[in-house]
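Let me begin by presenting the structure, written as C-alpha cells, before commenting on it.
A single protein chain has been removed from this complex, and every other one stays in its place.
When the chains are written out, they are named A and B in that same order, and each has its own residue count from 1.
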Amino acid sequence: MILKVFFLILILSFCCKTLLLGQIYVESPDSIQHAINSAQSGDTIIVRQGVYKEANIKVNKPLTMLGENFPIIDAQGKGYVLEILSDSVTVSGFKFINVEQSYTKDFSAVHVYGVKNFAIVNNVFENPYFAIHIEKSKWGVIAENIIIGNAEKEHNSGNGIHMWHCSRIEVTDNRIEKMRDGIYFEFVKHSSVKRNKSKNNIRYGLHFMFSNDDVYEGNLFENNGAGVAVMFSKKIIMRKNTFRLNWGSASYGLLLKEIYDADIIDNTFEKNTIGVNADGSNRVMFERNNFNGNGWAIKFLGACYGNKLLQNNFMNNAFDISYNGSLNGNVFDKNYWSDYTGYDLDKNGIGDVPYRPIKLFSYIVNRTPETIVLLRSLFVDIINFSEKVSPIFTPDNLKDFHPLMKPVK
Amino acid sequence: MLKILKYGFFDLMRSRWSYIYFLFYLSLGFILLFLNQDVSKAVITLLNIILILTPLIGTLFGVMYYYNSREFTSLLLAQPIKRSNIFLGQFLGIGLSLSLSLVLGLGIPFLAYGLFQSTEIFNFFTLLLIGSFLTLIFLALAFNLALIFDDKIKGFGLAILTWLFFAVIYDGIFLIFMLMFDEYPLDKFALGATIFNPIDLSRILIILKLDVSALLGYTGAVFQNFFGTSFGMFFSLGLLLLWVIVPVIAIVVKSKKKDF
Partner (left out) sequence: MITIKNLYKDYGKVKVLRGLDLTFKKGGIHTILGPNGSGKTTLIKSILGMVIPNKGTIEFNGEMIIGKWLYRNDISYLPQIANFPQNLKVKELFKMIDDLRPGAKNEAELISAFQLEPYLNKKLGNLSGGTAQKVNIVITFMFDSPLIILDEPTVGLDPVALIRLKKLIRAEKEKGKTILITTHIMSLVEEISDEIVFLLDGKIYFKGTIEKLKRQTNQNNLENAIANILEGSYA
C-alpha cells in the first residue's frame, strides 16, 4: 500500500514540472485537484490568478493552499467547492463562486469535516449557498474573509460561517453580508467571535444554539433581521459589540432565549426595534451597555431570574424596560436613564429619588399589544405621568434606587 | 365672500396673537433644528406638538374670534351680503391665517436647515398638511359651538371640552375598551376607532410614515396594509376633508337660522 502511494507520487512528480521543493504552482487551466493529489503532506500549493472550473476539490492531506491575486474557483453549481478532510490545512487568498444550491444538502464553498488545526484566511465568497461550513472540528481559525450573499428568503438561503459540534475555533475580522445567518454556532464550545462585521443578513447576524462557554467581542451587527440570537446556551460572554439598526416590526439587537450565566458588557445597542429581547434569561449580567434610541431597550419575557443591570445608559428609548411575567430577583442599580427627572441634592452624582424604569403604557402594551396604536397620544403621556407621580399598576419592587445623574462613559 | 375672507385674514394677521403663534412655530423650528440638526428627529418631535397644539389653537382662536367680532358681524349682517358668506369668509380667513402661521413658522427654519436635501421632505409636508387640516377641523367645530351658544363662557368651555375629548378623553375610552375586550382580536376595532377621531387619524398617518412605525408591530402591519395603499391614503385624506366639510355645512345651516 505504502509502496503504491509512493509509486503514484513518483509518477505524478514527473508529470508536473511545477513540483519544486514543497511548493506547487497551479496555473489555469491546470487542475487544483491534480496538484493536491500530487502534493506531499506539508507542501504549499500556490494557485495563480485565473478561473478554475472545479467542484468538490478534496484536500485530504495537510497542505497550505495559497491563491495569488484571488484566483476564482467556480464550482458551476455542482456541489461543494473545497472540502477539507485533513488536519492542518490552510486555505487563503481564493475567491469562491457558484456553490450548488440545494434543499436537501447544505453545500458550501469550503466544507471542513472532522479535522484539527485548520485556517481559512482572507478569502472571498460570492453568493455562496453556505460559505464556510465546519463540522466536528477543533482548533481552527477563520479570519479576514469576505462573504457576500444575495439571500432573500430564509428557506432557500444558507449561512455565512456555519459550525456544528466544534470547539476552540476563532472567528475574527470577517465581513459577512446578505446571508441567512451571518455566523451560526450549534454545539460549539470554547470558541470566540471577534471584530467581525455582520450586516444585512436576513435572519441573524450571529446565532448561537446549544453552545456554551463562547465569547464574542468587538463585532458590529447592523441591519440584520435580528442582530444576535443566543439560544439555549450557557456562559456566553458578549463584550464591546455594536448592535445597530436592526429595525423592523419583529427585529432585535440581541435575542436571548433560555440562557444562563451570560455577561453582556460594554455593548452598544442603537436604533433597534428591541435592543435586547430576553426570553427566559437567568443570571445575566448587563453592565456598562449603551441603549440608545431603541424602541424597547430591554424586553423581558417569560421567567427571568437573577439578572443584574448595572451602570448601563438608557438614552432616548421609546420604552426602557418592559416585561411580562415575573421579574423576581432582578437588580437595577446605578444606571443612567435619560427619562429620569429626579434631583441630586447632595451632588454625589446619584439621584435622590429612585427611578421606575417601567412606564404604565409599556405595561399596558404588554398586556394588550394592540394598544400600541395609542403610541404618542397625549392621553398616554398623561397616564404615564400620573403613574410616575403615584404608582398603582407598575410593580413597586422594580426600581433603580441609585439612578445616575450623568451617563456612564 | 372673498372680501370677508380677506378682512378676516388681515384682521387676524394684524393681531398680536397670530404673531405670537407664528413666532412660536418659528422659534420652535429653529430650536429643534439647532438642538439636533437632524431633520427627521425634529419631525418626530413636531408630530407631538402639532397633534396637540393645532387643534387647541384652532379651537381657541375660533371661539375667541367669533365672540370678539360678534358686533362687527352684526354690522356686516346689515350690509347687503349673504349670511353664509359672512361666516364662511370669516372661517376661511382665520383658517388661512392660522395655517399660514404654521406653514411659514415651521417652513422657514426647516428650509434654512436644508430640508430639500433631506429625505424627510415628504413627511414634513405631510405633517404640515395634516396640521392645517386639524386647524380647519377644530376651527369649524369651535365656530359651530360659538354659533349655538351666545353665552361666551359656555361656548368657550364646550369648545375646550371638545378639544379635550378628541385629544385625550377619546383615547382614554379607546384604551379602556381595548383592555376590557382584549381576548378578542382588536386590530379591526383599533383601525375603526382611529379613523373616527381626526387627531388619532392624523397621528397614525404620520407615525406610519416614520421609523417609529416598526414599534407598532403586528397591529402596525394591519394599519400599514390599510393606510399604506393609495386607497387608504386617499380614504384617510378624504375623511379629514369630510371632518372639515361637515362642520362647515353645519356652520352654513346654523348661521341661516340664527338671530343676531
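Note that in this section a residue touches a chain if its C-beta (ideal position, glycine included) is under 8 Å from a C-beta of that chain, and two chains touch if they have at least 3 such contacts.
These numbers were taken from a predicted model, which means no experiment stands behind them.
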| item | value |
| --- | --- |
| Neighbouring displayed chains - absent chain, whole complex | B |
| Residue among B:76, B:115 or B:130 that touches the chain left out of view | B:76 |
| Where the missing chain touches chain B, by residue | 3-4, 7, 11, 14-15, 68-72, 74-83, 256-260 |
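Assume only the chains that are shown with their structure count from here on.
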| item | value |
| --- | --- |
| Chain A and chain B: spacing of chain centres that average the CA atoms, whole Å | 48 |
| Contact set on chain B toward chain A in their complex | 47-48, 51-52, 167-169, 171-172, 174-175, 178-179, 182, 186-187, 189-190, 194, 200, 203-204, 207, 211-212, 214-221, 223 |
| Chain B-facing residues of chain A, complex | 247-251, 273, 295-296, 318, 364, 367-380, 382-383 |
